[in-house]
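One protein chain omitted, others in place.
Going by the order they are written in, the chains are A, B and C; count residues from 1 in each one.
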Amino acid sequence: MSISDVLSPFTAWKNLFRDPVTIKDPLNERPGAARYRGFHKNDMDKCIGCGTCETICQNGAIDMLPVEGIPAVQGDSGLRPRIDYGRCCWCALCVDVCMTGSLTMSNEYKWVESDPDLFRFTPGVDKKYWDNAELGYQRHDEKHLMPVAREEMPELHPEARLDSFVEIVQGYNIEQAKLEADRCVSCGLCIATCPAHMAIPDYIKAVRDGDYERGVQLLYETNPFSQVCGRVCTHCCEDSCAARHEGDPIAIRWLKRHIIDQVPQEKVIELIGKPAAPTGKKVAIIGAGPAGLTAAFDLARLGHAVTVYEAQAAGGGMTRYGIPEYRLPYNALDRDIAVITAMGVEIKYNQRVGTDITMQQLEADYDAVVLAIGLHQGRSTRIPGSDHPQVRKAVDLLRQITAGETIDVPKSMVVIGGGNVAMDIARSMARLQLQHYGEIRVTLTALEDKAHFLADPVEIKESLEEQINILDSRGPQACVIDDNGKLLGLKTWKVLSIFDAERRFAPKYDPADEQIHEGEMIVEAIGQMADVSLLGDALTEKLEWNRGRIQIDPNGRTSENWLWSAGDCVKGPDVINAVADGHRVATSIHRALTPQEATA
Amino acid sequence: MFELDRSQYPQKKADGTLDIDLTSGKYLKLWQGPQHPGITGNMAIELTVCGDEVVDATTHVGYLHRGFEKLMERRTFMQCFPIVCRICVPEPDFNEYCYAAAVEELAGLEIPELAHWIRTLILEMGRVNSYLMYLGGQAGAFGQGVIGQWTTYVRDLMLDRFEELTGARIYHMFIIPGGVRDNLPDGFAGRMEETLREIESVLADVDRVMFHNAVFKKRAVGVGVIDTAWLDSYGITGPNARAAGVAKDVRKDQPYLVYPELEFEAVTGKDSDIYTRADVRRRDLLLSLDLIRQILSRLPKTGAVMTKLPNVLHWKIPRGETYVRGECSRGEYGYYLVTDGSGYPRRVNVRGPSYTHSIALFERMVINANISDVAALLVSLHTYPPEIER
Amino acid sequence: MSEASIQRLQSKTTLKEILEVATEFERTARDFYTDLIPKVHKSIRYLVEELATEEQEHYDLFTQMAARDDLEQQLKVEVERPTSDHKFSDCIHLPDLGEQPDDQAVLQYALRREHAAMEQYHALAQGTEAGPIHDLFLYLANEETKHKNELEKLYYATVHSGGV
């Protein structure tokens, strides 16, 4: 200790002459830093109400609640997060995890109220002065809290698949499936979109947990066609997936297939258990497609005796006779059907109703009849020359291929149509051409431009890989036939526009841009319809119709109380819709066949 | 009898309890805290005094128990992230770092280089804050209120830097499992340099007014000596150990983050009294300012700040256990994490240096101290009660 | 209604006369569709019924138009014969749709007919000077266009969209 230790403290006196360093009016003068984690904002145009913010909030500060004027629609629950600032700890995990980037934070931090309940509010709905604040916490450019890219599906390369009908999609292995399943946030927005309302988040969780038996049970609760849907479902669920907003949607379809691929068929049958005791009621189902067999499965499990009449030699309907084997192998389909027949469903093959047995007979013999005949008749453009024998319809050709009939494979051909069926026939014929002649000469012409093709984008991509010559915006004008009656090709005009300003079909052609596409065969793949001739004139007259289709009530029942109808023939083409329809009519029939208990 | 060995008074019975008669009128029970201004945070000391000499002391904690360790057992690994910082208010970042590092180790995650640098930067910034608060508290314990005003002012400048870097002033929630949340904002190094200079200028004043102050020296020199023999017995770490001449500094002993690449020596003292501990912390604070400069001049300018995580909503970590430590301003801070393969921690145990410093060690040191020195003694151990009771 | 009717149309040049043919056009079409209803399969009867209703509405419109006071003078005005007359009159022919035409055939016929009518009224509008008559023809052309658009949408939905 020295004299300086006595004196030096007095240097503090120099501060006498300093200005205060505190900010005089911090409430007005001090904006939060650019990254400040202040009050929440939520962009109502982007928010989909998936509730992932609520899931991650470790404080339980977020509630998901309906908001006036925001209805639940596909892909948006209509709920919006309400935040309780009595609990919020400003960690911003809700912002980081937000699936759409709608939930953000402003750099505002001052909010004074005398009523504490006002600190519970719905950002974006309850208007606040910081709603338009430009600064505030930004999550880092790359979203880190979950992977955004889909696990790549192993597929056969074009060279490896082009000369055969071997399945292209290889399926995930367990590790890949777990990684893909891991990406799901279990919000459940997809369930409402799935026509069968499958328990998607739950079965994805089963994949994560590696509990495939549980997965199979979940699948069979809503869908006996998991092999089929796991491969060729239109997967509209993926369009409602929360993950699609800032990345790839979860590969829901492939995960479904993965589950069913993991469990042997005998185990599947064991897992879903035995049907209920026989009820003594008999149900006839016309058509062994997804709708008919789903209804058959449900009804058989409820104890009813079910007989399915199928005109073809094998079951599956359009999934077998319309979808090429490289997309849906027949053995996969067979496995689904085998589980259904294991429930006691009897399928009578090669029995064409209307020819081999009449509707009247079915009405007399059964307690209920389901008409699930699909859309097996191809539409024609009816352009000049389209009645030439070498102008064929895609559905007929595909059916012949499946049935193993010999087809006179043309060296060159033209397909009319831009839907999946057009792609199916083009790719199938390309394979046959390669097998027969060693080269592919298939031209596909579609009315629509590429941006508006009806086919799945992946179908177009794979068709191009498989050397299909796809020409968009070509309107068919005539099938060109020479003087000897030989088909030379298809004459098309350029389509200038296909829809008018109001999105209505109003094709405009440019006759100056005329092309003739060479082809020994022309295949029309523009549309399909149901062949309802099996009904017979009397029943046709008795039934009520609705714009060309049999009229049904919401449960699938027709105006004849013994007859239900389901699937493509009443709802348009879609596998998963057919499955959903099958359930619907099965439930309705079960109710009709079961004596109602008196209600008090 | 006091002239000989004061630690022999009061005498103890064979079972170790005091051989005193509390009803004799010779002794007084005196409570200091939990709201006493000389107490660090929410704790209380139950003193038994004889005259103005402390003959027995019991620390009481629990005023701030929030059960974080238990709360974490029902939160997912990512959900634990926002709550760990709340275990220690003045220097929350060690919780974030130790927790994140433990999770990353058990989950097998490698974090990007840049994140290591930014984490180190954050930890040093937090150390500066913690020491500035301590200096004010230590001076305040001797009645020098002005020091606290100065250090709080410059601490506030550092909080501004925290705010612009992390988006928050106190609970930064920035060192996240997987990395850090963002890169430095534009112009950060320049503004940090201004802040560092202001801190240095204030520290020069503190040096003159606090450390070269006859009153402070009179009160602090030779008081509250920690015997080096106690270090292991009481688990003493950090400046408390370094002031006793043992260069215990995790940054050197078991280097983590980017410390191996930084140039520094552990700051030590030798007298192990209140003054030396304060001085060690002052010099350690200057070291931190230097480390911040080193980091800012050497860290990569660009690069990823976070590694790719699995979906954190159902992130599971295989069964395992680990311990991750760091050198915080008060000593060894560590997280013992046990996982069981589920999506939740099986057990998280937080080792805060205050745990041993403010209970076992303090209860021993305070015996025979003067009542007026109790607060200064406690502050000189630099303890934060929340990390005791977690 | 073949050779004779074409002759008849070609010989008329006043507005009144053209309007009469147009009304006749709607009437015959209405009767054609009405006769067709019981012949087609029940499942597509809705289509023919809708077409008949549509034509009836147009017929009513024309009748009302002819009854308007302000037309009386105008009806005597000579109108330039539209160039699209030929196609238009073509469509007055009853087509041979066979015994039991299907939806596609009915739609194709109706589309062709609406298209011709649309062009006809456009041409008539162009052939009259600005004024109420001109507006009326424009209105009629617009009506036919709308109808045609609806039919095309239906055609696309019926024939083209089934092959997804």
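Here, contacts are C-beta pairs under 8 Å (C-beta built on N, C-alpha and C of every residue); 3 or more make two chains touch, one makes a residue touch a chain.
Keep in mind that, in the parts below, contacts and distances are computed from a predicted model.
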Complex member absent from the view - protein name from UniProt, among "NADH-quinone oxidoreductase subunit C", "Molybdopterin synthase sulfur carrier subunit", "phosphoenolpyruvate--glycerone phosphotransferase" or "Dihydroxyacetone kinase subunit DhaK": "NADH-quinone oxidoreductase subunit C"
Shown chains that the omitted chain touches within the full complex: A, B
Which of A:A12, A:A33, A:M64 or A:L333 contacts the chain that the document leaves out: A:M64
Chain not shown: contacting residue from B:K26, B:K70, B:R197 or B:R298: B:K70
Sole contact to the chain not displayed, among A:D5, A:D43 or A:D84: A:D84
Residue numbers in subunit B that touch the chain omitted from display: 16, 58, 60-62, 65, 67, 69-71, 73-74, 105, 230, 232-235, 237, 248, 253-254, 320-323, 325, 332, 334, 336, 338, 346-347, 349, 351, 355-356, 359-361, 364, 389
Contacts of subunit A with the absent chain, listed as residue ranges: 49-51, 54, 62-66, 71-74, 77-79, 84, 86, 117, 120, 187-189, 191-192, 197, 201, 553-555, 587-588, 591-592
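Quick note on the criterion: only the chains that are shown with their structure count from here on.
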Arrangement of touching chains [line / ring / star / complete / other]: line
Between subunit A and subunit B, centroid-to-centroid distance (C-alpha), Å: 56
Centroid distance [mean C-alpha coordinates] between subunit C and subunit A, Å: 43
Rounded Å distance, subunit B centre to subunit C centre (Cα mean): 92
In subunit A, residues with contacts to at least two other chains: none
Contact set on subunit A toward subunit B in their complex: 1, 4-6, 8-9, 11-12, 15, 21, 32-37, 52, 55-56, 58-59, 89-93, 97, 137-140, 142, 144-147, 182-186, 205, 208
Parts of subunit A lying in touch with subunit C, wherever the complex brings them together: 375, 378-380, 382, 394, 417, 419-422, 447, 454-455, 500, 502, 504-507, 525-529, 532, 540-541, 543, 545-550, 572-574
Sites on subunit C touched by subunit A in the complex: 41-47, 103-105, 108, 149-150, 152-153, 155-164
